[in-house]
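A short write-up of the structure that comes next.
Of the protein chains in this complex, one is absent; all others appear in place.
Just so it is clear, A, B and C label the chains in written order, and each chain counts residues from 1 on its own.
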Amino acid sequence: MKVKVRFFARFRELLGTDIILEPPAGTTFTTLVLEVTRKNREGHDAIFDETGAFREFVILMRNGKRVESADAGSLGVADGDEIAVFPPVAGG
Amino acid sequence: MKVKVRFFARFRELLGTDIILEPPAGTTFTTLVLEVTRKNREGHDAIFDETGAFREFVILMRNGKRVESADAGSLGVADGDEIAVFPPVAGG
Amino acid sequence: MVIRIQKEDVDIGALIEAAKKQGAGGVVVFDGIVRDDDITEMELEAYEDVAVAELEKIAAEATRLHNLLHIDIIHRIGRLRVGENIVVIVVSASHRHAAYDGSRFIIDELKKSVPIWKKELTKDGGRWVPGDHGHGAGQPVRQ
Partner (left out) sequence: MVIRIQKEDVDIGALIEAAKKQGAGGVVVFDGIVRDDDITEMELEAYEDVAVAELEKIAAEATRLHNLLHIDIIHRIGRLRVGENIVVIVVSASHRHAAYDGSRFIIDELKKSVPIWKKELTKDGGRWVPGDHGHGAGQPVRQ
């Protein structure tokens, strides 16, 4: 399956964006984001805390719908999904 | 002395405006307005109640400054004065 | 800063550009227009000198209370059609809350105290619009 990962703002600067991955079946939202940040210490640390959990302020979306951090560890990703990870918004 | 009387809105329609009067010395604000409305029953009744007092909602000004109805009976007019009498405002 | 009673219409876009003073983060515009209350036209009149002086007092008070960086108040007189601008208020401030509060203060005070009158012209004649505050006008702005 193919999944697209989008980062925005500071996360985009650190990690790039529109990253196409082909994760194995059973991959969760959290393991997908861990995998895509694995080789980028600064990017990883911007998003995850020292226990490997999403930082409190990080916002997660799957196909444009909000995903709670608490649910991301058990939420499997599916072919064609668009995963978004971004810092607090600041428009207007 | 010369005094100008300005009416606005409904009062202007009934009584005209920019009326130049030459009242005798000792004329008060109230007697001046009574005089200028004397021959116009509808105009008079729009401004004064049956006791001859200014109606509660009528606004009085002398040279651009508010005059309270209670004071108008004792306020003498002076040469060059501009007297204004109008209904409640409705701008905006 | 433009504070004026006039017959002519207003270029709101140009006023907004002029309101973008150093330090401004937000501009708020209020545009009061002739509403289609089953009327043909509206006729407006003002006690002009007194109205301008009163608007200047309101602008000074709004600046003091809400830290506004710029204020325009243009109120039209004469005969206006449905949809035409009656009053245009443009303010800018460093932050949006100040701009909204300042704008609203100005229109609220204007409706209370500035000697301007409106007559709605209908097929059957006309009617003078009663003010928001029937009890009076020309009251000095609290300051």
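Keep in mind that, in the parts below, a contact is a pair of C-beta atoms (placed from the backbone, for glycine too) under 8 Å apart; a residue touches a chain by one contact, two chains touch by 3 or more.
Everything numeric here is computed off the predicted structure, so don't read it as measured data.
> So which shown chains sit in contact with the chain we cannot see?
So, taking every chain into account, the missing one touches A, C.
> Which positions on chain A touch the chain that was left off?
6, 8-10, 12, 56-57, 59, 61, 64, 66, 84, 86-92
> Could I get the residues of chain C that touch the absent chain, sorted low to high?
Residues 11-13, 16, 20, 22-33, 35-36, 83, 94, 96, 99-100, 103-104, 107 of chain C touch the chain that is not shown.
We take it that only the chains that are shown with their structure count from here on.
> For chain A versus chain B, what separation do you get between their C-alpha means, in angstrom?
Going by mean C-alpha positions, chain A sits 76 Å from chain B.
> Which residues of chain A are in contact with two or more other chains?
In chain A, no residue touches two or more other chains.
> For chain C, jot down the residues that touch at least 2 other chains.
none
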